[in-house]
Every structure is written in C-alpha cells, then in structure tokens.
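All protein chains but one are shown in place.
When the chains are written out, they are named A, B and C in that same order, and each has its own residue count from 1.
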Amino acid sequence: MDTAQGLIMKQSKTELLSAYRGMRTIRIFEDRMHVEFAGGGVPGFVHLYAGQEASAVGVCANLTDADILLNTHRAHGPAIARGADIFAVAKEIYCRGDGLCRGRGGSAHLHDVKSGLWGANSGVGSGVALGCGAALAARNNETGGIAVALVGDGGANQGVFLEAMNLASIWKLPVVIMVENNGYAEATAADYAIAGGDIHKRAAAFDMPGVVVDGHDYFAVYDAVLEAAERARAGHGPSLIEAKQRRYYGHFEGDAQSYRPKGEVEEYRKNRDCLKQFRQKVILDDLIATAELDAIDGEVGELIDRVYADAIAAPFPSEGEFMQYIYATDT
Amino acid sequence: MDTAQGLIMKQSKTELLSAYRGMRTIRIFEDRMHVEFAGGGVPGFVHLYAGQEASAVGVCANLTDADILLNTHRAHGPAIARGADIFAVAKEIYCRGDGLCRGRGGSAHLHDVKSGLWGANSGVGSGVALGCGAALAARNNETGGIAVALVGDGGANQGVFLEAMNLASIWKLPVVIMVENNGYAEATAADYAIAGGDIHKRAAAFDMPGVVVDGHDYFAVYDAVLEAAERARAGHGPSLIEAKQRRYYGHFEGDAQSYRPKGEVEEYRKNRDCLKQFRQKVILDDLIATAELDAIDGEVGELIDRVYADAIAAPFPSEGEFMQYIYATDT
Amino acid sequence: MSKKTYRQAINEGLVQEMHRDPSVILIGEDVAGGAGAGGDVDAWGGPMAVTKGLLSEFGPKRVLDTPISEAAYMGLAIGAAASGLRPVADLMFNDFIGVCFDQIVNQAAKYRYMYGGQDRIPLTVRTMIGAGLGISSQHSQCLYPVFSYFAGLKVVIPSGPYDAKGLLASAIRDDDPVIFCEHKMLYEMVEEVPDEPYAIPFGEAKFVREGEDVTIVALSRMVHIAMEAAESLAKEGIGCEVIDPRTTTPLDTESIIESVEETGRLVIVDEAGPRCGMASEIAAVVAEEAFSALNAPIIKVTPPYTPIPAAPNLEKLYIPDAGQVITAVHKVMGRE
Partner (left out) sequence: MSKKTYRQAINEGLVQEMHRDPSVILIGEDVAGGAGAGGDVDAWGGPMAVTKGLLSEFGPKRVLDTPISEAAYMGLAIGAAASGLRPVADLMFNDFIGVCFDQIVNQAAKYRYMYGGQDRIPLTVRTMIGAGLGISSQHSQCLYPVFSYFAGLKVVIPSGPYDAKGLLASAIRDDDPVIFCEHKMLYEMVEEVPDEPYAIPFGEAKFVREGEDVTIVALSRMVHIAMEAAESLAKEGIGCEVIDPRTTTPLDTESIIESVEETGRLVIVDEAGPRCGMASEIAAVVAEEAFSALNAPIIKVTPPYTPIPAAPNLEKLYIPDAGQVITAVHKVMGRE
C-alpha cells in the first residue's frame, strides 16, 4: 500500500493535501520565527517545532471536534496542526492583546478551547493527567470524544506522567499518550535519561499497548494514532505511542546546541525530513502532482508573511485588563 | 534443597534461629500492640505489621551495618527486624521522651540511624528516592553499602517511586526496591489500583530485573533479596522484588475491615503463616528441634512483656525540649 | 433543622449538591473504600467516614476510588473541571499537597488567567487540616496560608457544622478552584444545621461574638479557643469581639477593619504557622489600613515556628490555647 494510490485509499486526497499544508505551514512559521527571534521583539522563551511537524499533524488528522489535544511547551506546531487561528497563535507568541490567550500565556502556553487544544503547560509532563480528566468527562457525558496527550521524552520522566498512565489504564480512559521523543530534554539525551532507552516499553508496565514509530513519517504516525484512537473510542482504554523525531533548532531559541553530534540536524534534514518523505510518497503515481504541492508552499509562504506582519503590528494587552480573568467572575 | 539440611547450607543455624526469633518478636509485639491500642493510651495512627514478618526479616538477614533499610509507615516490623532497640521502638510508638525519635515521630516514623534504619515516612512512596541518595553516597564514599527500600503496593503508585526507579536504573545505583504487596492500600485492593495487577512487571519498564515471591515464605524472600543485594553490591544496579503478603489486622488500628473478603485472614493464618511455614521447613530433619523454637517463643513473650511495661511507664518528652532538634544547631 | 456533627453536615452537603447537580463527582483515595477488594464496597468513606454512603447513593460513575496518585487524580480533576464536570477531589490530609502541589498552585490556580479567561475550573478540593491526633508533622499541618499565597484559588476554613455545610455548597457551586479545609478535630462537633440546602457566600466573615474592647480574629478550630478565652475575659469585664473570617481567600478585610476601628485592639489566633501565615497577613492588613485606629500592638497567638511533634504533651503545647489568648488580650489592654 505504499503507493499514492494506496495512501489515498486510506485518506482522501483532500485530507492528504491538508496534512501537507499543515506541515508546511508549521515549517515556514517556525523558520520565520527563528529569524524574527534573532532580530529581537519576541518575548520570553521560544521552543520551535520545526522538524517534528509530522508528529502533530499525524495526530490531528485523526481528531474530531469532540476530541482534546494536550499541547506541550513546544507549542506552536501542535496549535497550528489542531487548527487554532494562526493569526491568534502568532499574536499570542508576541504576547499581544488579541492573542489566543490574550497575551497572558505566550509561546509556551498556547491553549484554544474552541479548537479542542489544551495546554500548553510549561511544567512538563502534566498533559496526561489533564487529558485523563478530559477523557473521563467525555465518557461521563457520552460525547464520544477522546484525549490525545503530547509529552516529550523528558516529560515522560515526571512522576505525574507515570501515575497518570496507571490511572488511565485501570479506568480504561479514552486517552492516547503520544510521546514525542525528539532525542533530547534540553541538552540531555533521551538515551541517557530513559532507563533502557525505550519509552514505549513502559506501556507494558501499565498494561496498555505501546508502539514506536518514525515521527518524521506522517503516514506512520497517522496509522499508529488511528489504531490507538479507535481503541480509545471503542472503550478499550489508553495506548502509548513513542514517535522518534528530531527538532531542527535548539531547545529554545538562543541554544547554541554544542551538545548535539556534528551533522545530526543536516542528516535529518536531508534524509528524514517529514515534508520530503511525504512528497516522495504521494507523488509516486502522480496522483498528487508536484505542482499542487508547490502551489501550497507558495500559498503558505504568503500566509505566513501576513501572519507575522499582523502579529508584529498588533497592540499589547491594554493595561486596564491587567487583573482580569483570575476568577470566573472577572469577565 | 528444601530440607533443613539444605537451608542450613545457605544460612547457619544461628542465622535461622535469629530469623525465627525476629519474626516471632514482631508477631508478639504487634499482637500485644493490637490489644494495648484497643485499651487506649497509644497515641496517633498505628499500622500493624503482623502477618508480614517474613518480608522484613528476610530482607534484613541480607543486610550489613553499612546498609540502609528504608522503612514505611507500617514501621514496627521492619524496625525490629533491622535490630533497632525494641525498648526504644515501643517507647517511640508511645511517644515517650527516650523513644527512638524522642517522641517526635511516633508509630509511623521509626528511624534509627545507628541501626541503619531510615524513615519511616508517612507520605508513602518516598523511600526509593531517599534510598537512592543513600546508595549514591555509599558508592561515592566506597562504603560497600547498599540501600533496600520498602514500599507498599499503594506507595508504588506514587510518582516519586516511579521516577526513582528510573533514576536508580540509569545510574545503576546499589539499591533494592522491595514492594510489600499486602493486597491493600487502606481499603483499596492492589488488583484494582495497579494496572495489570503486577508490580514486578514495572521493573522491565525501567530496565531492571523484577521478580515476585511469596512474602510469607522467609526463604523465598531471603533468596530473592540475596540475589538483588549481590547484584547491587557488584555494581550492576537496582532490582525490584514484589513480595505478595497479607496483613493480619486492619490498615490501622480501628479499621473494621469490612472490605476484606470473608475468611481471608483466617485462611492466611492457617495455611500461609510465615512462622508456621518456617517451622515446617526447618524441623524437617530435626536439625532444629521444635523445643528450640518453642523456647524462643517463650523468651520473646517475656521480653515483650518487659518492653510494654517499660514503655508504658516511661515519661513523655520534657516540655523544655519542645523546640529542640529543628535545626542542626539545636542540640 | 436538627443537630448534626461537622461530619454529618459535610456528608449531607455533598449528598444534596450531588442530587442538585449531576455534574458533581467525587474522586479520591477510599472516598468509598473497598474497590476491587472482594468484601463490602462503600466500606470506608475516607479514613474519617465523611463520605460514607455516597457510592451506594450515586454509583461508581460519580464516586471514584483512586490509586495513591494524588498528582494524577488532581490533574484529572482539573481536566474534568475544565470539561464542565464539578469534581470534588479528596486530598485526605492537606500535608499531601506536597505530592500534587504543581497541580493545585501551578495548574488549577493559573489555568483561567494564563489562558486568558477561556476556562472555568469548578474544582473543590476537600482536605483535612490541623493538629490534635498525635500523628506528627506530616499529617497535622494547617496549610491554608500556603494555599492563600496563590491568587486564583479560593480557600475555605469552616469552624463548625453550620458553616461547613453552607460553605461546601458554595464551594461546589463556585466556578473557581476551592480548597475546602476541614479541621480533623471538629468532626464530632454538634450544632443545629438546616436540613435543606443553603449556601454561605465566600468573603463574609462571621461575627461570632460582639464586644467593644478587643477584636479577636480566630480561624478554623481556633474560633472555639477564642470563644473560651472571650467568655473568661467577659467575667473580668473585658469585651471581646470574635470574628471568624471563614474564608481566607477571599478575605473579608472590611469586617476586620470595621471591628478594629471600634475596638482599637487586635489579637489574632491561628493554628497555622507563625511565619508568612494568616495571622501575619491579617496583622499586616490592619497595620496598613486601620493604623490610626490602633491603640496597642497587634498580637498574634500562633504555634511556635517548628514542625509538629507526635507526643501528645508536646502537641498540646504546640496548639494555641485559651490561656495564651487571655494573656495576649491582657497585653493589648495594658494589663500585663
């Protein structure tokens, strides 16, 4: 089934084009953010998702409006993949008044209830616990929704993550745990910090299925999430997916990355890149023409120009709003 | 090797008698505490260890003076097994001035540095983390010591326990994790709270050996701990042992235990009791005579009478001492 | 109206709120008791039997026993609250906040603000506070000052059955995270409590006793200690106004200031710690906002700055008593 024909039998051409557009949008958005950050004007810590696009996009292709995606601090990619308004995403990163979170959260805390995007949390690892809550509520209220919790290889070493795996399992909660193992937690290698090196093996300890996939391969991610999501929707409980991937930039902007082996990023960019892999796969039988994909690239490029122009021009939150939104009565 | 002869080849007769004495001491101490508690005068919450004696005694038979045992809130048994002064143990439970912790800790916090007994902690699950510290220090200082951390089936669901398993594994710390699965955390069954039901399976997730043994069988516990301790001493890292066992009394004194299946305790007392099992095994070839064991029983009975008389008569801490021992300068 | 214990009042409050609103769920360790054990279910209702009977009444979809995984189930409760359920999560002893502090102070408290007002987190955390059972330093603290440090939480400290039931209803109906602190030495206290549901608003202190000479602000169980002192002082002709703030966030500073403006003297009695505690907070508010009314130093009656000892005689020394309150009042009255 590794032909474009085969792929289109699983996902429609529209879906595939939308997945490609999603990944390209994130890539151009993040590449541009890298440049803008260096130029100054972006507040706070900024963690870029470039390189990892297939992961969030492969997840989100399986989600419905009733589902919840739990974001991490590396938040831009998943937010865009989940369909949050990209103008509001950019404005939040710039801490503008009409950003996604009205400028109170910033880059690491993109959260958009109306798109089913929760988090992000800058304390790593909590997503699974919060996701369990969304899953329990969905089950109690019979919404049919599931939760997918993203967590990094680093976050997977937090106690709450491990506790939540157990809880999700004994209650058979409709939740999918998606570990984005990008090889590093800050400057520390996953291979060093994860006993035995394999996160997916932890699934067995908590009596749930665990698989590992190439996180740069949209189709591999899609398939793994499809299976896990179906399991969750069918009431059979949680699953864990470990998607191996690499980020193209530093832990956060400003990271000199001297801890990375020489040529690592270049190698990934050259031989594993999610956009390249995707293009290679879908154009095999000319079912999707190169020109169609190129056209998307062009459209996305223009969109991102507008997004940044808009965000940079947008005003900061008004000072009168300062104490708003602490309590439910502060509207 | 299941003859007394065989057993004595592994442990000397003196060692076996001492193990028996240890278990009997705990049993009589706890049975008496049960009675005394009902009569009033024992402060605080009291969690009895009766039934589980083979577990702590089997562990401690493998420990040297350089080792550290991490105790739990079900603290009396392990404290006695580790060789803490039983008079001071009783006095601490009664919160007397010359109790093990000068009356500040009480039943759930028995701790005796000079016997290599740490804890207990009334927040469950921390022992492994603290034990990792003892293990690291032992390794850095080349003392040859190891740490054995006791934890309950309930405590094994704490995040810190799971984090510490990972940490112990990646650093190959000389620590043994001894999960005393007595079937319940308070009134909740381990089978309900532990995904998949098996705690020893969590070992594989953290890349360490994990075994399960009958916690009422002194010899089974002894052998499992021996192997794990040797591994730790040899620098090969941590191991996990799940010892299945049952407590004979409630979670704490006052627990009506209506959640337990009818006849459960009677069944364990009758067919699985550690003292009975031990006696059956060692008297096979008459290498240890019944009379010798009976004599120990008698001696222990007398000792416990004295221990309680002494503890009950002892004075509470003096009020002048109230603010002592907060900081290292308060001596 | 009938006589009920604090325990019964809380149980009844829970039952009534769960009937009133099907989105209220209960979650925690042994809130029912007996899960998977093979004997009776609904065997415990928590170690103090406060939630006994709720599983039988509302079923396992709404009353959930958890593993000993506070961080996970508090996180779950927050997520459920963000989804529109109204979880009442049981923390058993407030000292265990240690293992789920992040969930409460970094997640629940900041969720609405950090995300720009998109969410409501109608979470109630029930938890036991206080010394008196001889269970040492990790089970006897009063941590409401620590909870109160964090904007975004609301904090409730009922001093008796009537307040407990009415404040619990408000907590459950409130759209913000509320930490509901039950003093473990009050469970047997009896008071007239209405049978029907009622809600006591947050941020309204209760004038427990009128008096002209000294204002005594007392919190949680200390209200009763203050009353004991006040009765005794009345015999000497000293009139004490005893105020119970009932919630520490929001804090009814107006009532306190109003009273101090009448009396000119303030004694604060609190079982929480002396450093960065509620007693200091209330003193600071008055020293800033009612300074000109003050005729005497503000005296705090709190435990000393120490962990809590297990030994009953030392624990008794630890907990403020009426004698200490009387001494403090004498001092502010200039009768040393």
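Keep in mind that, in the parts below, a contact is a pair of C-beta atoms (placed from the backbone, for glycine too) under 8 Å apart; a residue touches a chain by one contact, two chains touch by 3 or more.
Nothing here was measured: the structure is a model prediction, and the numbers come from that model.
Colleague: Of the residues B:Arg24, B:His47, B:His73 or B:His109, I need the one that contacts the missing chain.
Modeller: Going through B:Arg24, B:His47, B:His73 or B:His109 one by one, B:His109 is the residue touching the chain not shown.
Colleague: I'm checking contacts with the chain that's been left out. Which of B:Met33, B:Leu150 or B:Ala164 qualifies?
Modeller: B:Ala164
Colleague: In the full complex, which of A:Gly127, A:Gly154 or A:Pro238 touches the chain missing from this view?
Modeller: From the options A:Gly127, A:Gly154 or A:Pro238, the contact with the absent chain belongs to A:Gly154.
Colleague: With the missing chain put back, which residues of chain C would touch it? List them for me.
Modeller: 71, 95-99, 101-103, 105-106, 109-110, 113-114, 136-138, 145-146, 148-152, 249, 251, 273, 275-281, 283-289, 291-292, 294, 296-300, 305-307, 309-310
Colleague: Residues on chain A that touch the omitted chain in the whole complex?
Modeller: Chain A touches the chain not shown through residues 43-45, 95-97, 101, 103-106, 108-109, 121-125, 154-155, 157-160, 184-194, 256-262, 264, 316-317, 319, 321-323, 326.
Colleague: On chain B, what residues meet the omitted chain?
Modeller: Contact residues on chain B toward the absent chain are 68, 99-105, 109, 111-113, 118, 121, 123, 126, 128-138, 140-141, 147, 159-160, 163-164, 166-167, 170-171, 324-331.
The criterion applied here is as follows: only the chains that are shown with their structure count from here on.
Colleague: Would you kindly tell me how far, in whole Å, the mean C-alpha position of chain B lies from that of chain A?
Modeller: Their C-alpha centroids are separated by 46 Å.
Colleague: With chain centres taken as the means of their Cα atoms, state the distance from chain B to chain C in Å.
Modeller: One centre to the other, that is 36 Å.
Colleague: Starting from the mean Cα coordinates of chain A and chain C, work out the distance between those two points in Å.
Modeller: The mean C-alpha positions of chain A and chain C differ by 41 Å.
Colleague: If you look at chain B, which of its residues touch at least two other chains?
Modeller: Residues 157-160, 192-194.
Colleague: Can you list the chain C residues in contact with two or more other chains?
Modeller: 66-67, 69, 71-72
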